[in-house]
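Left out: one protein chain. Kept in place: all the others.
We call the chains A, B and C, going by the order they appear; numbering starts again at 1 in every chain.
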Amino acid sequence: MAVMSYLGAIGAAQREAMEADERVVIIGEDVEANVYGTTGAGKSRKDKGDFLEMFGSNRIRNTPISEEVIVGAAAGAAMTGLRPIVDLSYSSFLYMAMDQFVNQVAKNRYMFGGQASMPVVFRSAMFYGLNTGAHHSDRPYPMFMNVPGLKIMVPASPSDAKGLLRTAVDLDDPVLTFEACPLWGLKEEVSEEEYRIPFGVGRVAREGSDVTIVAISSAVPESVAAAEALQAEGISAEVIDPRTLVPLDVDLILGSVARTGRLVVADPAHRTCGAAAEISAIVAEEAFDSLRAPIVRVATPDTQIPFSPALEKQLYPSRDGIAAAVRRVLGARPLIDAGV
Amino acid sequence: MAVMSYLGAIGAAQREAMEADERVVIIGEDVEANVYGTTGAGKSRKDKGDFLEMFGSNRIRNTPISEEVIVGAAAGAAMTGLRPIVDLSYSSFLYMAMDQFVNQVAKNRYMFGGQASMPVVFRSAMFYGLNTGAHHSDRPYPMFMNVPGLKIMVPASPSDAKGLLRTAVDLDDPVLTFEACPLWGLKEEVSEEEYRIPFGVGRVAREGSDVTIVAISSAVPESVAAAEALQAEGISAEVIDPRTLVPLDVDLILGSVARTGRLVVADPAHRTCGAAAEISAIVAEEAFDSLRAPIVRVATPDTQIPFSPALEKQLYPSRDGIAAAVRRVLGARPLIDAGV
Amino acid sequence: MNMPDKNFYSNRGEMALDRETLLQMQRRMLRIRHFDERASKMVKRGQIPGTVHTSIGQEAQVVGACMALGDGDYMSGNHRSHGHPIGKGSPLGPLMAELVGKGTGVCGGKGGSLHLADFAVGSLGESGIVGSSIPIATGAALSAKVLGNGRVSLAFFGDGAANQGCLYEAMNLAGSWDLPVIFLCENNQYALSTPAHTVTSGVIAERAAGFGIAGVRVEDGQDVLAVYDATRTAVERARRGEGPTLIEVVTYRFHEHSEGLRLGTDYRDAAEKEAWLERDPIVLFRQHLVADGVATDAELDALEAEVIAEVDEAVAFTDASPFPDPSVAFADLYTEPTPLRVAATLRGAS
Partner (left out) sequence: MNMPDKNFYSNRGEMALDRETLLQMQRRMLRIRHFDERASKMVKRGQIPGTVHTSIGQEAQVVGACMALGDGDYMSGNHRSHGHPIGKGSPLGPLMAELVGKGTGVCGGKGGSLHLADFAVGSLGESGIVGSSIPIATGAALSAKVLGNGRVSLAFFGDGAANQGCLYEAMNLAGSWDLPVIFLCENNQYALSTPAHTVTSGVIAERAAGFGIAGVRVEDGQDVLAVYDATRTAVERARRGEGPTLIEVVTYRFHEHSEGLRLGTDYRDAAEKEAWLERDPIVLFRQHLVADGVATDAELDALEAEVIAEVDEAVAFTDASPFPDPSVAFADLYTEPTPLRVAATLRGAS
């Protein structure tokens, strides 16, 4: 075990994957110089662990700023024998390659009747909450959830980041990882051994019995903090981190709601058609009989992201907002009283 | 009044808008030759009503196949005095310009503190159900619903298509219209006068008291057909067509569910994070006390669209599937019996 | 990185080819012609749903390029899609079955005319989205380069697609990394109803120079040897590690943009059409083969009869094949089976 940051854990997983399989290559802007901190152990090229020195420029591919062809070329390479990890830096740049994601990456295997496999990982980081304004603060995973054929991971801890990324590289299907910059500094003990966390298996971040909070990405630590605060009020909240959104651990969520009867979903994406909407809709369809209160979403409201520090922070799910939502679902009159 | 097809109604609205305001221009691939049937009254250039002859090539802008710059240039033109209608033909081609939609069209007004206005309409047609395969069958409105700053219309009848499109051209905000090719041939009496249908005001396509069906695009006529079939079984279904997804007529939906206590959402988009998820989540949060049964979504399952006629049709919401969902929500044990 | 001085221009095939190769060229052109003619008829009869785009008139451009590739080389294409895999040697039966949506189709009925792919012959997929498969071919060249397996990759696309930005991203990437890829523009002078000259600023082949890669314009795209020559030169450059080439081939489609499409406008001049119809690539090459003593008329008649029989067989194979089971719609999305939620309401099951 070693103490690793979220970012360090991603770097460690990439290094393991590069060492384990020669077909794994890293493609992206400024990956040579380790600008985003995951292609080198140290901050300096001269430090031990620099990927360019370790793996050479045939496998560390520093690209032009051309997201569309980067994504498409990674897909083409994956269809013909490589296993690329593409570093797209900010999640806000994925739109540049949307056609390649939707029409090639997601569809090729299906369209061609299974002839293609697509072992490629697209990494990107969501920089929200850091006053970088509307062009650098996106959390676009919901639109990719609406595209069948992609797998999506949203790790909320260093150890999940490492274990999920190793699985992602192993998978023969395309994976998008959405990393949470607000969590970059988060540190914890992480195994230095190789390990893998399966997709579609969520994690109970905190056990509880009165309400289920399903939390995504940076909303996980906020929800845990909310749950701790609520404990003092005698409210026992269970926090579930699905870890992967596609596939989604529906059974874990339904099982929890079956016990608690109440659901709050905390999701940093925009509210409309967000991940929280999907989770709410699944529960309203499949666990309705257990539900004792409205399902409340705590998501980013449907506005764009303003730059000013006076404006931005209020928009994302916070421990206070999540706690307030929990109080609301617990304060709601039980249905039996509603005369139903 | 005149009998108009869905496609004819769109053409009529475009013609009215072009005649009403010189700043309205039409930009798109093959618009000169009226390939998609909305830039000319007749099928032939020589026929009366050809847009190129009527409005000239300064305002009918036949483009190269370059969706990204078409969308961005329309946005730039809208910010500086034009009111473009962009014909993107198939909805599946929107991804090519995703960056322009999300980062420029949707964000510019907000990011620049209200300096920009963006009076531009992006038209596209969803060709699903016509055996054109995975690259031409997309119904991507949910991903645009997740982008604050866009307005979205999904007309399900000729008269709505005409009235909403006129409003869209008048608005100073960007509008995306998703037209339903399965409805192209639909005909009805449509006013030849100028009229406008406001955004955010849904339509009760059929009244009923036992269950609310919120239906989108081509699912509207399917839902009406289902409701008619269910009538014979003594089930009274109300069918609501929201007509615009952003803004959404939430009050109409909540009011209906308050009366019926049951909700089915029929949505041709993919299920996960689709429009149906959003509508379900709103109702589960805001009308929970009225709900007497699980909310059931009838959406396209999370698979891509296969070509073969033997495979495709089963995937979209059909009258039979919608009727089955209604029976399911009505057959569900009332909550009171569930011992809650 | 290649510098513009590496550009070259070429007009006529002069590479020495053996008889077998020359006849194989004619055979493949005939396969495309008869396959597409049959498909066109089947569309009219309602036997093929959806959209079909033929390569009739463009056979030389397709086959000249494909024959310059090796069996292990990669290829991606577009909506005008049957010619490419046929040119690369794909058997006709599974292609025809795919057009009809049969379970024995090359993509199991999932792809249809617009999305043919036959990985067995290096065909990585035709794309219904114009321009979208250019990055895919570029990526195949990247894997060839990284793995050092000596393969080459070729992207087919039209004059319309030549205005999609991804082509220039791909040319720049391939030029920067010396990738073994060939960008082959099928300039049939129209994108649907739009004449190329009205929406293309400059000359497509000349765009290569600014991206530091080789560029060539084959003015007579009806001459299969001219196309072969240009492509072969590009393939050899690529295999030697000298990077990508942009080839623009000037040609013409004899049919409407897609089968069954009826436009009110005559966007193509009647005299222009007639002049091009006279330059039928199959007729021209046949004359060449006979004149050069490569084959007799009788031999070439026999060849054509064989091809017609192949197409008949492909149709018979298609007719005899079953449609896929509806459950097939739910397979092949991921490498592992994925259970989908609530498919029960789909078909009216309660």
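The criterion applied here is as follows: contacts are C-beta pairs under 8 Å (C-beta built on N, C-alpha and C of every residue); 3 or more make two chains touch, one makes a residue touch a chain.
Just so it is clear, the structure is predicted and the values come from calculations on it, not from any experiment.
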Next item on the list: List the displayed chains that the omitted chain touches in the full complex.
Entry: A, B, C
Note to self: Going by the contact rule already stated, which one of B:5, B:39, B:66 or B:91 would touch the omitted chain in the full complex?
What the structure shows: B:66
Check: Which residue from B:136, B:151, B:243 or B:270 sits in contact with the chain not drawn here?
Finding: B:151
Next item on the list: Out of A:208, A:221 or A:321, point to the residue that touches the absent chain in the complete complex.
Entry: A:321
Next item on the list: Extract the touching residues of chain B with respect to the undisplayed chain.
Entry: 23, 25, 58-59, 61, 63-64, 66, 68-82, 99-100, 103-104, 108-117, 148-149, 151, 171-173, 247, 250, 282, 285-286
Next item on the list: Over the whole complex, note the residues of chain C touching the chain we left out.
Entry: 1-4, 163-169, 171-176, 197-204, 206-213
Next item on the list: Write the list of chain A residues that the hidden chain touches.
Entry: 29-30, 32-35, 40, 42-47, 62-66, 68-69, 92-93, 96, 130-136, 271, 296-298, 301-304, 306-312, 314-315, 318, 320-325, 327-328, 331
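Simple rule for what comes next: only the chains that are shown with their structure count from here on.
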Item checked: Chain separated most widely from chain A, comparing mean CA positions -> C
Next item on the list: Express in whole angstrom the distance between the two chain centres, defined as the mean CA positions of chain A and chain C.
Entry: 39
Note to self: Could you pull out the residues of chain C that touch at least 2 other chains?
What the structure shows: 105, 107, 109-111, 115, 127, 129, 132, 165, 333, 338, 341-342
Item checked: For chain B, residues that touch 2 or more chains besides their own -> 92, 96, 133-135, 296-297, 302-304, 306
